[in-house]
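All protein chains but one are shown at their positions in the complex.
We just call them A, B, C, D and E in the order they show up, numbering each chain from 1.
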Amino acid sequence: MKTVAVKNIHRAPEEVVKALGQAGTATVHEAQGRTGLLFSYMRPIYSGAAIGGSAVTVLVHPGDNWMMHVAVELCRPGDILVAACSSPTDNGYFGDLLAESCRARGIIGLVIDGGVRDTGTLARMKFPVWSKAVSAQGTVKETVGAVNIPIMCAGRMVIPGDVVVADDDGVVIVERKSAERVVAAARERENREAEKRVRLASGELGLDIYNMRPRLAEKGLVYLENLEEYESYEK
Amino acid sequence: MKTVAVKNIHRAPEEVVKALGQAGTATVHEAQGRTGLLFSYMRPIYSGAAIGGSAVTVLVHPGDNWMMHVAVELCRPGDILVAACSSPTDNGYFGDLLAESCRARGIIGLVIDGGVRDTGTLARMKFPVWSKAVSAQGTVKETVGAVNIPIMCAGRMVIPGDVVVADDDGVVIVERKSAERVVAAARERENREAEKRVRLASGELGLDIYNMRPRLAEKGLVYLENLEEYESYEK
Amino acid sequence: MKTVAVKNIHRAPEEVVKALGQAGTATVHEAQGRTGLLFSYMRPIYSGAAIGGSAVTVLVHPGDNWMMHVAVELCRPGDILVAACSSPTDNGYFGDLLAESCRARGIIGLVIDGGVRDTGTLARMKFPVWSKAVSAQGTVKETVGAVNIPIMCAGRMVIPGDVVVADDDGVVIVERKSAERVVAAARERENREAEKRVRLASGELGLDIYNMRPRLAEKGLVYLENLEEYESYEK
Amino acid sequence: MKTVAVKNIHRAPEEVVKALGQAGTATVHEAQGRTGLLFSYMRPIYSGAAIGGSAVTVLVHPGDNWMMHVAVELCRPGDILVAACSSPTDNGYFGDLLAESCRARGIIGLVIDGGVRDTGTLARMKFPVWSKAVSAQGTVKETVGAVNIPIMCAGRMVIPGDVVVADDDGVVIVERKSAERVVAAARERENREAEKRVRLASGELGLDIYNMRPRLAEKGLVYLENLEEYESYEK
Amino acid sequence: MKTVAVKNIHRAPEEVVKALGQAGTATVHEAQGRTGLLFSYMRPIYSGAAIGGSAVTVLVHPGDNWMMHVAVELCRPGDILVAACSSPTDNGYFGDLLAESCRARGIIGLVIDGGVRDTGTLARMKFPVWSKAVSAQGTVKETVGAVNIPIMCAGRMVIPGDVVVADDDGVVIVERKSAERVVAAARERENREAEKRVRLASGELGLDIYNMRPRLAEKGLVYLENLEEYESYEK
Partner (left out) sequence: MKTVAVKNIHRAPEEVVKALGQAGTATVHEAQGRTGLLFSYMRPIYSGAAIGGSAVTVLVHPGDNWMMHVAVELCRPGDILVAACSSPTDNGYFGDLLAESCRARGIIGLVIDGGVRDTGTLARMKFPVWSKAVSAQGTVKETVGAVNIPIMCAGRMVIPGDVVVADDDGVVIVERKSAERVVAAARERENREAEKRVRLASGELGLDIYNMRPRLAEKGLVYLENLEEYESYEK
């Protein structure tokens, strides 16, 4: 494994990153063709946080958080740390002291395929973290990993500078080069949805708004009057 | 598999459904002889919600939420959607647009042996969901399933019209025909518990209230003075 | 298995127990050499609770909570119930009635390698519980277990009288005999951290505060300018 | 819960049960419209066993195998014990002594949503078991459950007399009333498959045998020459 | 954490250890009052192995197998390595080279609450291992742990010199001081079982051999003629 720290990365334009963060994971995931979602075990430590930022990647070794400190220096305001471990563990690789340091540097959140601790304090600080586990189990600083190289995190590859969108529904990664295109698709989707939301809230049915009835019939859906009819119905 | 949507189902009387919702899962589960509980992996997306309603069942196929739209039309105010998938997945089969539609129709919640998304919005809308997973991963509309047939959901069979009770402790299903009997048993239990609660809160011990001491002795419980005595004690 | 209830246990001094509770799990875990942490599946039923107390241990049998009642009588104000089961289950061994009884006796919380129920009520009562599961599934009172014997709980041994520290990060056990030493180490650690927190919050880097740069270089960390350089870099 | 043992059950005709066992789980599952499969955590204790038989159901309580003994008496040669527990546990509810008793009575296997032990001996005896867990953890005989009532086992309902088919792929339940129809469908499927197997083994492609090419094209599948073309391809 | 290697440990008498190994986990677990069983996730890498030996304990750090080498030197013929990690990982801490070394020293097996690799070769060598995982993921040799101190392994405490019994049903730990008593209880149990086995194999029922009928009736078991009677039966 290469033990390197890459100092400079390309980031998507600030307004693109911001727009993706506002669109949220569900919309962004749809807008980029249903790709890029991290495994659903990645959960926020408190609910209600929603962020978008550029990924600074960190590869740590099991039970060792040394690289987190190296990564902090290489971040810019608006970045999000995305950390993975060379083999799976639940250790708490990140706590309130590192969060103070992140905050001072303008880092807006952490996504880690591992554990986090001091979650009570982090919640009070409103420093959002998405992680696989919460654990008070600490770490050592003995083995060198890497910063800003492509990493595998919770089932997806993350390239430094990719856009990270995270909220209560999970975490989605947008490739830097596709970011602008995805923003456009997300906006289009949001516009479409806004109109539908009004119609649905007024009691109109999705069956009619999306004109589903003919296709359901064609695919074989049969309406029956009651369960008694169902019992005697043979497909 | 039969691809049908059953239009009319029998429901328990409104006041019975309401009473079961107020009793809560733990009491109802006891009152019906400790049956009907869904697997404990069914968790609410936000805490504090507590509902009771009639089940409208939905059987979807993996990664396909088409039947959710069909089901909404067949619900009445006070119903709860109970959805299961023909094979296990974590996709987000339900989001804020469907919730708008449900709300407009008077549907009061969703129980799904699968995933849900837009959970931040759902929590702000106070539309309660109990699910196996939270995931931004969306779905297609390609394969026809069924609405209002008996389904297996999180380890239990649910018949359309069964009463669903859901709160922070999980989800319990009451068979429609037993609903009235269970309400009576739940009330009796609540009355017994109310009295005990006062006595316990005043410091009286369960050991005495339930007269456990003689039976504990008979079953072989021995009181020892301290751990030293325990070390030398041979059963 | 010995079916006994040990009446008297040694506890750590009150001010030591209190100080450990205030230090929190992450600090205490570090201060005692990174030992004593329960498995990370032990989660609080609501966030924000943080307690420290002396362990009164309970060994129950699967689906049977009889010993919980025996244990309540043997507790003193400030104690924490620590319960395990002779084989793993998710049943709800503890609910609001037992919590009333605990509160009346001054018991400040429960740690259980099993399930709990009535969690909505427990949260409103502010009676904190750390558990493996939440489940409305109740229990019987048929089989005698033990109180105040050494038990295995969520991967660790707990001796009656050990100090239990629990908060949003999980649960850590401190051996009674080491408690005073651990308090001292925790305080020392907190003082060191307080100073660092100020420096980190002002933007100073951990890399410099901990003087990590020379050791990182010695261990082989190489800084590269950008990802292009990384692609062509061969370790 | 009703504590009963039902003495007589209806079984499917012997030749139907036998034919289903020979068809195997994958074919039977297809033949009955992809329903009835137990959760995939149900695994055989040794590979190569394949059985079909009538279900005699057993409901035990956690850590208690008393009802297994009651069930043995109510079985006929060719029956399969199907056991579930009122709440999930891994205890070893069945071992070599019970297997001796089963063998003497003509019982041909066990399906248990729980644990089993003495698996080394059971494998040598060639007494097949499909279970959720293997565990030496024994059980008591204190609480009465039920025999031959409908039970929930590994995610499906099993009615006494249903046909159980189990092999290396898992366990599938066939409703007694559908058994004859499923046999016919299974045979038809096997015949179709036998012919295809010969063609596939000779190198003919599924694409051509099933005439998939036009429909794939219509659904949007595009063939590209190489990955370079893919990189520049925009959907 | 103390970084020590304890050179000499007390072992149970050779014939006692041997007898426990021959009795097997299920019998031994019963014979010592149903305690000492490791979690059921501890599985053998191949079936059919059954051993008994004295525990030499190893505490490793995540992703680091250095202490395995230290432990090998401190073993005597007939010993079993019992390894745990300071935080949970799946790394392969042990492979064929270490197995060669173990074999040369007379070590008869490994029990590890972590991963193992080269399992194909280990199976061909007939060197038995019980582990939580199989993984080709290797380890480093950077951090010092401990040998022959009490460790927590798969949910139980293991003291160096305790007797380890492992077979297809899992792993059970017998405290050294209780070993002789447990052998006696195991033999008694085996004798009782041998006699019963003959009777059960001849078709006699457990219901009669254990005289269960009166107690079942007293506890409320009711025999019904058929499922129809069950439907109308109200407890």
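Please note the rule applied: a contact is a pair of C-beta atoms (placed from the backbone, for glycine too) under 8 Å apart; a residue touches a chain by one contact, two chains touch by 3 or more.
Keep in mind that this is a model prediction, so the values were computed, not measured.
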Omitted chain: which shown chains does it touch? A, B, D, E
Sole contact to the chain not displayed, among E:Leu98, E:Cys153 or E:Ala186: E:Leu98
Of E:Glu15, E:Glu73 or E:Glu228, the residue touching the omitted chain is E:Glu73
Given E:Ser54, E:Asn148 or E:Ser178, the correct residue touching the omitted chain is E:Asn148
What residue numbers in subunit B mark contact with the hidden partner chain? 61-63, 86-91, 135, 137, 140, 142-143
Against the chain that's been left off, what residues of subunit D make contact? List them. 24-26, 29-30, 34, 37, 40, 43, 47-48, 50, 167-170, 172, 193, 196-197, 200-207, 210, 212, 216, 219-227, 229-230, 233, 235
Hidden partner interface residues of subunit E, rising order: 1-10, 46, 66, 69-70, 72-73, 90, 92, 95-98, 100-101, 103-105, 115, 117-120, 123, 133-138, 141, 143-144, 148-149, 159-160
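We take it that only the chains that are shown with their structure count from here on.
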Subunit B-subunit D contact: same residues or different, taking over half shared as same? same
Go ahead and align subunit A to its copy subunit B using Cα positions, then give the rotation in degrees, nearest 5. 120
What whole-number Å value describes the gap between the mean CA coordinates of subunit B and subunit C? 29
Between the Cα centroids of subunit B and subunit E the separation in whole angstrom comes to 38
Set of subunit D residues in contact with two or more other chains: 1-2, 33, 86, 88, 90, 135, 137, 143
Pairwise chain contacts, counting only pairs that touch as defined: A-B, A-C, A-E, B-C, B-D, C-D, C-E, D-E
